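A single protein chain has been removed from this complex, and every other one stays in its place.
Letters are used for the chains, namely A and B, taken in the order the chains are written, and counting of residues starts over at 1 for each.
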Amino acid sequence: MRYRKTATAGKPTSKPMWKPAFAPLLKYPRLAFRSAGLCLSREMQYRLHFWGNTFAGVLWTGMYLVFIEVILSHTGSIAGWDRPAMYVLYGTYMILEAVAGMIIMPNMIKLTEYVRTGELDLLLTKPIDTQFYLSVRHWEFAGTGRALIGLTAVAYGLKHTLASGGGGSVLPSPALHPATLASPAILSWLSYLVSLVAAFLLLYALWLLSVLIIFWVIKAEGLGYLFVPIMQIARYPISAYPPLLQAAFRTVLPLAFVAAAPSSALLGRATPAGALVSLVVAGLFLLISRAGWLFALRHYSSASS
Amino acid sequence: MKWGCSMPTTPVITARHLSKTYYTFRKPEGLRGALRSLFYRERVAREAVKGISFTVAPGELVGFLGPNGAGKTTTLKMLTGILHPTAGEAYVLGHIPWKREKSLLKQIALVMGQKSQLWWDLPAADTFLLNKDIYELSTSDYRRRLKELTELFELEDLLHIPVRQLSLGERMKCELAACLLHSPTVLFLDEPTIGLDLVSQRKLRHFLKEYNARHQLTIVLTSHYMQDVKELCRRVVVINHGVIIYDGSISDLLAQHAGTRLIKLTWAEPLPDQQVQEDMRRSLMTLAENSERRFRIAEFDAWSTVLEVSGGATAAGRTAAQITAVIPVSDVQIQEPDIEKVMAELFSTAPASGTDGAGDERAGSRL
Partner (left out) sequence: MISSGRKYLTAGLLSWQDCLAYRANAAIWALVDGCGSMVMALIWLSVFRDRGEIGGYSLNQMITYYLVASAVSLLTTPHMEYNIIWEIRQGLLSGYLTRPADRYTMHIVSETVWQVMKFLMFLPSYLVVCWFLRRYIIITLTPLNLLFFCSAVLLAYLINCGMKMLLGSVAFWVTETRGLFQVLECLWGLLSGEILPLSLLPIWLTVIGGFLPFKYVVWFPTELFLDRVPVQEAVLGLGLQVCWAVVLLVVSRLVWMRGLAVYEGVGG
């Protein structure tokens, strides 16, 4: 085994010269995609489960729509968001919920399991950033279909906003006016997308923070689900909540940046700068969650047995 | 490779005064205790590892032996970077393990008998592919390694079946292969044969030996199955109560602890009744007093007896000859004592250093 001799030299294996400097970074997306593929093939083994979950996801979505519709049928708007605007908001929330259910939630649930069972030990010995690996390892596609319903709801709401020329208490948006469909419209779509991505990252950071408790309270199997009801707060307009909570949702628990911020951008209720604010908030919470993760890991490696 | 031919190389693993203390809070009893614990909690320290030092040379196979909770797994976790030690230092391939540098992690592997890195619902081959990405193996390297491991561990038929359908023994083989894909230099095995049946245990040991014969791999292994250690490792480190109580070769351990041999005698004819048995026992005891090596009757019944003699094989042979000259027997066997028995004896003695046998120490006031 001549080949082995070089590897046993006790030094890091030298890489071939031609590899570009960013090559090691490429392994991260590759790993994420590979995991996604594996999870999909695993999920396909349990078809009944898959379709049951897909159907249930659609049903839940419809149910909260009934709630919103009943309110709107009596009042016409919720906290200044009329029916089309509510559809954009709810659709946006649904897209985020579907994506979070696909990649964030399964991984966070697994994380609590890894810590409880000590399987984290094995992951810690892998030459890869453990937080990253733990965050992209498990995918679940059963609920992802909801994103399509969400998209449809957004399109529906947007169409009716345009039809009524803004309508209700929503400020008519020049960006969305058919006459000026050129760059401003693109700008509001762009800020929608940017704040949507920011919202996703923010959800990830908050969910991770909520799950880190497992490092201290081991006997909490349900911890991975703790964030689910918290996230659901973002389904409704933030301005519908009492002032004290509103303040909290704009600062310490920034759920205002989840569904409301992208929706406002799309409806022309916020300036494109709002999207940048979303990004900053998401970045800040990503940093906080990273610090929290490192802190928890230090606790783990000094306390676990 | 040969065991003895240690070149003057730098050790692969060095541990100096490595200690690990866990702190837990005492659970208060009753309501009053619960209320009190709001203000004051009694912290309990448990020293799992108490300042152990050792080195491991390249290519060495070292077995860590000890009863449950002795500190072997904690030591292994510190060496693989999972745990930070409370005190002391350690180097693995020149790195401090708990810094978890990628260059080190790429050269080591950890197999835990009770934990699996394989995906339960997917074939092992899929986990292998993930490891290919994680360890950044080139496709050609990966293929070559996979081929070799498949042949060595006889995995052809197992790789494409969902792991949940494999037996524990088959799963362990896949587990091992997954860990060896990236050609680690140091392999850590934590209770690798736990729960396996005897045949699978033997197979796994065989594979490890085979693999080690081909590649110069350093293996550190913990187990409480003596057989694992006895068959795989020349060197054994015995830990009890967080302290190393023996570090050396297995044969030395056996010799030092027991030049004892067991002589099993089967009577020519079964002893018919109590009276005859008593007579036989008495005559054996008389023989024992008169022989140059005193022996002890360990077991005695109507068909056979087992005698314990010190002084090694020669003394045992001489004693046996002495007895058989007087007493008619149909069979004589001279055996080495069971390593399990030696271990049990070792563990039952107090730890070499430190008077605190239980390893518990209250430190409430220090908080």
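One rule holds in what follows: a contact is a pair of C-beta atoms (placed from the backbone, for glycine too) under 8 Å apart; a residue touches a chain by one contact, two chains touch by 3 or more.
Only a predicted model underlies this, so the values are computations on that prediction, with no experimental measurement involved.
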Visible chains that the absent chain touches, using the contact criterion stated earlier: A
Option from A:36, A:162, A:187 or A:226 whose C-beta touches the chain left out: A:226
Looking at the whole complex, which of A:41, A:75 or A:251 touches the chain that is not displayed? A:75
For chain A, residues in touch with the removed chain: 46, 48-53, 55-56, 59-60, 63-64, 66-67, 70-71, 74-75, 78-79, 217, 219-223, 225-226, 228-230, 232-233, 235-236, 239-242, 245
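The rule we apply is simple: only the chains that are shown with their structure count from here on.
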Enumerate the contact residues on chain B facing chain A in the complex. 12, 22-23, 48, 58, 74, 77, 80-84, 86, 93-94, 98, 100, 102-103, 105-110, 112, 115-117, 119, 121-122, 126, 129-130, 133-136, 144, 162, 183, 185, 214-217
Mind listing the chain A positions that touch chain B in their complex? 1, 3-4, 7-8, 10, 12-13, 24, 27, 30-31, 34-35, 38, 41-42, 45, 117-119, 121-128, 133, 298, 301-305
